[in-house]
Each structure stands twice: as structure tokens, then as C-alpha cells.
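FYI, not all chains are in this one, though none of them got moved.
By written order: A, B and C. Residues from 1 in each chain.
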Amino acid sequence: MSFSYEGISPLVRMVNISKSFPGVQALLDITFDLFPGEIHCLVGENGAGKSTLMKVLSGAHSPDGGQIIVDQRVHNALTPKLSQELGISIIYQENHLIPTMSVAENMFVGVEKTRTLGLVDKAKTRQAAAEEVENLGIDLDVSRKVEDLSVAEQQFVKILKALVHRPRILLMDEPTSMFNVKDVGTVLALTRKIASKGISIIYISHFLKEIVQIADRITVIRDGSVVNTYLNAEKDIDLDIVTMDMVGRPVNMFYQKEQHDIGEVVLKVTDLQLSKNSPKVSFEVRKGEILGFAGMVGSGRTEIIRALTGADKFFAGTIEYHGKRLDLHSPADSIRQGFAHITEDRQQLGLMLGKSILENMTIVGMGAKIRGFFLNIKKHPPFIMPLVDSLDIKTPSVFQEVQNLSGGNQQKVVLGKWLFADSDFYVFDEPTRGIDVNAKAEFYRLMSMLTKEGKSIIMVSSDMPELISMSDRVLVVRKGAVTGEIPKGEITEERIIKSALGM
Amino acid sequence: MENQERNNLLNRIQFKDQRVLMMIVILLITVVVTIISPKFVDIRNIVAIFQQVSVLGILTMAMAMLLISGGIDLSIGNIMVLSGVVISKIIMGGGSVPVAVLLGLITGLVCGFLNGLIIAKSKCLPLIITLGTSQIFFGASLMITGGRFMNFSGKFDFIGRTRILDVFPVMLIFLIVMVLFAFGLLNYTRFGRRIVAIGGNERNAYLSGINIDRYKVAIYSIGGLISAIASIVFVSRLDSITATAGSGYELRALTAAIIGGVTFDGGKGTIGGAFIGVLLLGIINNAMNILSIWPYAQTAISGAIIVVAVILSNLDTIRKASR
Amino acid sequence: AGTKEKVKDGYTFGYIAYDMQDIWNMYGAQAFEYAADQVGVKTIVLDSGNSLERSVAAMEDLIQKQVDGISVFPISPDQVATLIKMANDAGIPITVENLPPPENAGDYISTVACLYGDIGYAAIKFISETMPGARIFYAAGAKGGGVYEQYQEGVDKALKEFTNVKIVGLEHGDWQTEMAMNVTQNFIQTGTKFDVIFANNDLMAKGSYNALVEAGLKHIPIISTGGSPDGIQMMKDGIEAANMTAPVSIQGVQTFKNLYQYVVQGKRDLPKFTPLPIVPATAAEIDKVITWEDPQKALDYIGGL
């Protein structure tokens, strides 16, 4: 379907919007418009200002200057409530769910289903929630508590929550960053379906292939300003132009891994059983190898590697590292053995949000890399500056609190923390979630370097291109069991998906 | 699917487990004490225990609601006293009982409203604000009473003394109503669910269009009102009041709520749990007296029982402390 | 009232209260101030709020202000020893009310004190004489603060002497009405038979009374202590059967008198210790009581200033 802009006026116009945070000019004189029923994609490097622009529209931030014109009415700022009343709904990049409430209740916070006297109607809430879940075509029990869901499942809840409002304008900030192909497909289909009903969508993603597939228009933001807006009526825009706009120079989007020799087995997992009734898992990792873990949402990859790194207890099985059986009681034990474990949920598990980049990045490496009993943190920035630069973490200073960083930059801090610790064996769980093309390429280069040095990597990922281009071997996990092993030359999207779905 | 179902069931049981375990602890204490002194389970003694915890129970409802909303109010003890003092002043000045009660309730409401307003607008930690206002309310009670013992001499003991059918004290109705009120409010009303949402994730609630400030003012006002209701039971039971009579009540209410599984994080815990916490405290005190335990050891023993009870009720978490 | 001699301009006495929220202390302080007013001495009353620390702070403040004399209503014998040393170091005369300092404490003028032990003793003696054979429930004050412990000493002493009564239950009401009501109620639940309640103060007497009323045991007499205005009222109301009165007003005026005579009149042969009279009173004898509120009657009792 193609989209025509003739004769219609924009639904939303944001004019000369500026927003600064202490030390950061996040948005500078941005002008941006959205037409009824279009899918308008926003792209840009990490920290370019995409999320901030969306938050101005959702009322989470009030801009320092500029105007927001909705339905010909001019607003200097919106509040979340007003924004909702204008029919704007948003899927935030950050996780803002209520952990102790059920999926159904989370969806209806602020717009509760009630009977008379303000009494909530629990049955109706559950029913309405279940309907939404079915509409979306996913498998999720709406009475489960959010704190018991995996990160990807929580992402679905965020999407459902936004849809509940029956918005006229839907803002989607990296809705697919935690998903695998199948779920990405679900979200893209949903996006198209919504747009076809005349609802306008702003869609942010770092997966440029997705963008090309669905965008009617693409706006590129760099350093808080619009660089260009492209029409994508034929869904065929040249991505090199877009990335060039984003970064300011050409980027090689598809990093080619350098080949090198793979050595002897360093890690041997035998009959690992997470709990009494769960399947036995066995696999090996070799020196200098990148072992990919593929699987659908909730397939149990995260749980396997958590046991492997001592984060969770497990029921039975052995883990041998360099021929020695490991007895892991906590992550401290595995870290002492030279393991690094990048968790998938950066906000809950990977970061101290209220602490500085410096404190976050040195927390693991402090023991080994910084000598002496007494420490003076003010003297530590030189330790991490090389990493901050090579990962291109966008921040006014390394003393900035991590919660003030953009989503992608937060993820880079998590990576930096473990790279700084200088481990021998890396376990990555969705390592590149939310980081931009440029930084991804840089990260892949770093991964290659690590393996060249003889280090090994386990990479859980739902990003197909990443799995395919980086893995030396892929294990496919389904319902907690390893159901397939795909050797180097044969790794294709099709094989992975088939195996992951049990076909 | 199947797996999910199982998880679900498991979760539900676990969720209730904490309360179930706490009930088991209470039962254990009951059995042990009864073996030593069978009078413990006498109906009159059971009624006495409930009577003795009715004020604490009502205050704990206020505290639990505030904690679940992510707040805290350390002034509820002194709000109760101030309301009681106002009631006593009016009655002893010759005013009518209904007027006195009404003004007492208004006092509590105003105190709570003040707390809520300051907390909502200043964005300061409720703990420190209410520690401060608690002193203000206490000071007010001191100044109104002149530090004196306010004796009603039987002018206000209807609620405290009357028993239905000669067994069931009227004041227990207050307790029951307040527990049901708190339970209903938090679980079955939009207002309550939003309060829980604010406690669970304030930012989420705000971004979901909930007017946080207004809800905060409301919940603290309700807390103040509940404290005033507690004061009606309090003064009518004691037929008297002093400015210092309520000191420590806020901490005991906090203790009861937290024993019962309510936490500081907000969004967590249940009214039922908090009530079980109240019961535990009441039973410990009563049992000590019934068993005539050496007074100097009573303090240490009750401390130890609390620690053990909390640990036992948390056993489940310890076991599955996978993290 | 009192003597009318001329006082040097601007005598100021400091008064460090134990806790002005305590009515016993408050009436003592009021009597002290009343007596001071009679002869035109200025008083600075500082409250230590039952905190050892704050009392030291108050002393530091009074020394700062260079008052002419200080009276202390101690929290503990050792706290007062501390305060006496501080006053001695600063060269300010000091006298003590309510608790005699320990032997090795520094120089102080005198102590006027109600010995809690004496009250405890008087109560048991009174019960023994008026209700021979009585079984007593003892609603005691808070443990650990040292005051109840003194009551207990007197009680123990009396129990040895008067063997026709015995204590069948002891629980701590912590000086408060509600606590006393709870522990009395719980004690009644144990089913132990008792004939009389001894409460360490009026607030607790009220609490015990409430519990008796609830249990339909209103006829059981309550013996309280102190003789506060509330106590007198409660005797009139029939809540308390008797009260071991200790007119704190006498303590206040006598304390002032000692300090005044020492500082202003230069007297040096003052008695080191004056016990407060403990007067057992029943409802019938109310008129004889020197009430706390009446410092004038107390002044008259000690023969004026």
C-alpha cells in the first residue's frame, strides 16, 4: 500500500522543538510532522534525540521551546494525561511496568474498567486484556504477574498497554529490540494493520531492514536535529544514504568477521538440568569460538546461561572449564574463573541507574585492574576512556548518571563494564539490543578481537543477521532443550527458525 | 501453556505462602501457650486480645495502605492523639459527643491532608516529612492538654465498654469495618488500584496519566482520617487520654505491617498480611502476661519471637533465592 | 506569703527539669517557680526531656548564662552527679530535687525528695493494715528506668515486714493508661484471684480500673500513688480507693527555699536531705491532702520562705 500526502494536512506538527538536559542539548529546533495513517520512522545514532522527541509528544518531557500542534491546536507542552486525551499512545523504550500487578491490570492502569462507584471490574479487565492478546496473535496469560515474565514478554505487555487506549497516534520506541524474527514479524504486521485503519505511527528502530519494509517516510536525526526526511513509498530506499545521514560518513552495515583458527574445547557442559523436570542440556565451547544461542521468546536460553554463570542454582549436571569441574555458587565464583556475563535486562540487572558511567564500568574490573587498597574515583576516568571512545558512548562526562543516558548508550555501558573487566570467557545475552548500526559494527570488531586473542564467547541473540554473521556455530534452544546444532557454513535464517519452532 | 498454568498455580500458592506461614507461626504459639496455660484459648481471652489490638489494628490499616502506595506516615500515632485530645477538650468543655467526634475526625483529616500536601508538592521523602509533622502534632497535643491527664470520667465510654450480647465488644466492629474498608478500597476500587500502581511504579503511574499529586494527598488524608477513627476507639476504651499516650504507635503499626509482608518498596503486600502481623503482636503480648513471664525477659523474648516469625514466614523466599 | 526581704536586683535561678511532660515534675517546677515569684527571683526552666544528654546540654546552657543558682530534678543519681560536678566547676551553687545524689557526688546544697521506695513501702503497709490477708496485683511502672526499681525495693522491704499480704501478680503498665489496662485485663484472664490493685501512678490506676469495669470486678479497690490532682479526682469518683499522696508542691517550694537561703541569705547549715512526707489518704480524708496544685498551702506547710 502506498501513501499519498496530497491534499491532507498533518495530524501532528512539532515546530522548532528544543530540549536540553544539564550538559546536553538533546533536541535543537526540530520540526517534524505526522500525517494521518502514515508510518513515519525515526532513525539516528544512539543519543541522537529520538526518544526525547517522542517523550515531548507523550507529555513525559516538556520542551524548552517550540510548539506542538495537534488538530490545529497549539500547545507549548503536553502532560501525559493531555497527550492521552489527544489520542496519543506510546510504547516507551524503558520498562515502566508495575512488577507486582498482572498483565491485565498493567494494561489498564489509568483507564481501569469499572462498574458503578468506581469499583474495578476484574472479570471485564481480564477479558478485555485477553481479547487484545488474541488480536495481537501472541501467546500470553494475562493473569500472570509482570515480574515473572521474561523481558520479551514484558515488551509485549508494553505494546498491549499502548493499544488499550485505542490511539489515533501511536509512538513506538524500539518495539522490536528484544524480539526474534517471528515476534518481529508479529509487531510489523500489527504496525501495518494499525496504520491501515488510519492511525498514525511514529516508529523508532535500529533495525534498518524493518524500517525499509514498513516506513512511509523516514526521518533521520543527528545530534538533536533533523538531517533529512525521505519518502519511502516503494519500500526500496537505499540504506547507505540513511546510514550516511545518521553517522555523517559511510558505514559498513554488515560486518565481516575475520577468520581465525578455533582451538580445543574450553567449556564442557554435560547433562545440565535446571530443575527436576527440565530437559538435560549438553554442549561444548572451543577456544576462540563464538557459539550462538538461538530460540524463540521464552525458549529458556537465558535460564541456561544464568545457571552456567552461577547466577541461578541448577538441579544437576556438570560444568567443566579447561578440564576442571566448576563448583559455582554465585556469579562471583564464575567471575573468578574468568567469566563475563552480560545480562539481557540492563535496567534491572545490568546497571546501577542512579550511579555514574564511571562507577558502573569499573564495578567488576575494579578488583583486578585497579591496584591498591585506597581508591580515588576521580583518578579513574583514564582507565575507561579508551572504552568509552571506542564504544562511542555519548555523554557529557563519565560522571553522568546512567539513567540520564539514551537506551543504546546504557547498553554500551553494560558492554563496557564487562569489556573493562578483561575476562577469558564471555557470555552475552542479547548484547547489541538497542545499539545503533555504527556501534554494532564496532562491537562486532571487538568481539572478533577477543576471539582472536583466544577467548571464547557464548552469544544469546534474537538478531538473525548478527547470529548468522558472527557465530561459528549455532545451538537452537526450544522449551529448555538444545534441539539443534548448526555448523558454521550452514547457518541460515531458515534453518534456525525451523529448528526453533520444532519443525 | 501447560507449563504456564503450572507456574501460575505455583505463583499463587507462593504468594499466599508468606501469610500462610505466618498463620502457622501464630498457631504454633497458640498451641504452646495453651498447653502451658489452657486459659489462653478461653473465648473471653480471645476477645480481650482482639480488644487490645483494635487500635493498633486500625492504625496498621492506615500504615499498610500508605506503604503499599509507596509512602509512609510516621505521624499516625500523634494524629490519633491529637484527634483524641481535641475530642477530650470539647467533651470536657461541655460540648456534645457527636460534635466532639466530628471535630476529632476533621482534625485527623486535616493532619493527613497536610502531610499529603507537603509530600506531594515538595517531593521530599515522606519518612522525614512525617517525622517532622509528627513532632508538630505531638507538640500541639502537649500545648492543648498542657501535658495533663484528660479524664473523661465515663462520659465517652460507650464504644469502649458496650458489648453486643454481652460478649462481642462494639469496638471490634470498628476494627472489622476498617479492615474491610482498607481491603475493599485497595483491591476493588479504581482509586485503590491506582494507589497500588503508584506504589508499584510511580513513574509508570504518572506516564499513564494518573494525577500522582492528587492521589497522594488523598491517601494521606485517608490515613489521617483512619487515625482519627482509631482515636475514637482509643479514648473511649481508656476513657481518658494524655499527649504521650500514642508514642510508639506508628512504629508498632509499621512493625505489624512489615511482619505481615508489606514492604517499603511499595506496591507489595496485602491488607490481610498486615492484619496477621497485628494479631501476632497482640498474641505475643497477651501470652507473655498469661504465662506470667519475668517482665525483664519479656522484651527480649518478644523481640526473638518477631525475628523468628519473620524468618519462618520468609522461608519460601530463602529456599528459592535463585535471584 | 513568706518573708518580704529585699533581694539584690536580678537574681536568676536555673531549673533543669527531668521531663516537663511528666506531671510530677511539672507541678514541682511550678511550685519552684511560684516560690521564686514570691521573692522576685527570676527562673529559667530547662527541660531535659528525659534525655541524659539533653540535661547535660541544659547545664551547659545554664553555665553559659551564669545563673546564680541551679536546681536539678534528676533523671538518675549519676546524671545528677555529673551535673553537680559541672556546676561545681563553674562555681554555681546547686541543689537537688526528687532524687538524692550518690555519696561521692560533688558539693550540693541539699536534696528534697520523695523516696519512691517509701511510697512502695507505705502502700504495702497501708494494705496490710486496712485489708489484712489481701492478695495484690501490682501494676508497675516501666522497667529499666530506675524509678519502678525503687518502688520495688520499698515493696520488697514491706512484704518482709507485713507478712499478711502477698503479691500474686506483677506486670508493667509502663506508666501509661492503655498498657496498664491491657496487662490488668490479661492478668484477670489468668484467673488468679486478687483483692486489691497497687498501681504505681494514677494513669495506670485509670487503666486498671477500666479493665476491672470490663471484667465486672469494679468492687476491687485500687491503691495509687502520688496524690496528683487527677488522683484526688479519681478518689472522688470512686476509681481509686486510696492514694499514697506525696505532695510534690512541698518538694518544689522546699527546694527553692534551700537554694534561696543558701544563695541569697547565705545560710550554710541546711539539712542535707529532707524526705517528702507520704500521706496515705482515702476518699474520706481528701480535705487533709496538700494538693500538687497548691504551692501556697505547701509554702504554709514548710513555714514560708
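Some notes on this structure:
One rule holds in what follows: a residue touches a chain if its C-beta (ideal position, glycine included) is under 8 Å from a C-beta of that chain, and two chains touch if they have at least 3 such contacts.
Everything numeric here is computed off the predicted structure, so don't read it as measured data.
Each chain type appears once in the view; in the entire file the copy numbers are A x1, B x2, C x1.
Assume only the chains that are shown with their structure count from here on.
Distance between subunit B and subunit C, defined via averaged C-alpha coordinates, is recorded as 35 Å.
Centre-to-centre separation of subunit A and subunit C, using mean CA positions: 72 Å. Look at where the CA atoms of subunit A average out and do the same for subunit B: the two points lie 43 Å apart.
Contact of a single residue of subunit C with at least two other chains is seen at no position. Counting partners per residue, subunit B has no residue that reaches two or more other chains. Chain contact summary for the complex, subunit A toward subunit B: residues 58-60, 80-81, 83-84, 90, 92, 96-101, 105, 109-112, 114, 117-120, 139, 141, 143-145, 148, 311-313, 479.
Against subunit A, the residues of subunit B that register as touching in their complex are 1, 3-5, 7-8, 11, 188-194, 196-197, 200-201, 203-211, 267-268, 322-323. Across the complex, subunit C is touched by residues 37, 39, 42, 44-45, 48, 51-52, 55, 142, 147-149, 151, 153, 160-161, 234, 237-245, 285-286, 289-290, 292, 295-296 of subunit B.
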